[in-house]
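Only one protein chain is missing from this complex, and each of the others stays in its spot.
On to chain A.
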Amino acid sequence: MINLRINGDMRAVDVPGDMPLLWVLRDILGLTGTKFGCGIAQCGACTVHLDGIPVRSCLLPVGTIGERAITTIEGIAETPNGAKIQKAWLDLEVIQCGYCQSGQIMSATALLNVTPNPDDADIDAAMAGNICRCGTYVRIREAIKQAAKSV
């Protein structure tokens, strides 16, 4: 049994320690908001937070997480920056198909956690690991700036 702290709840899962967190979330726990895009840390669709820091869950063995708090898209509204980012995303109509957006929102929230007023270079550095096939990047940039300004 592996114990995980996910969005504030303790969950015990009976899975091999080398199983990536992504599949534990999706297939074992039914938290399907975190997405599979590539499986090789190239697209960012599977991004979650460990203690507020963004990680690609598709390559993260669940046995290595330990005590660290996992936050997924389902729990991000509970964090102040997460709620701001979600609101800006809707206000600016960032989203198209939406499949990449769980990961985009997780990466953007993590950016605001460490850089409250990001400039374009900060945004590029923090968000370049997240692919959006629908091409919503122009609005992602704007929405991050708007969220940073909001109180």
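Heads up, the rule we're going with is that a residue touches a chain if its C-beta (ideal position, glycine included) is under 8 Å from a C-beta of that chain, and two chains touch if they have at least 3 such contacts; residues count from 1.
In the analysis below, contacts and distances are computed from a predicted model.
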item: Per UniProt record, name of the chain withheld from view ["Phthalate 3,4-dioxygenase alpha subunit", "Acetolactate synthase small subunit", "Aldehyde dehydrogenase" or "ABC transporter permease"]; value: "Aldehyde dehydrogenase"
item: Residue of A:Ile6, A:Leu50 or A:Ile73 in touch with the missing chain, whole complex considered; value: A:Ile73
item: Touch residues of chain A, complete complex, unshown partner; value: 15-16, 19-20, 23-24, 26-28, 30-40, 42-43, 45, 72-74, 76-77, 86, 89-90, 93, 95-102, 105, 123-125, 127-141
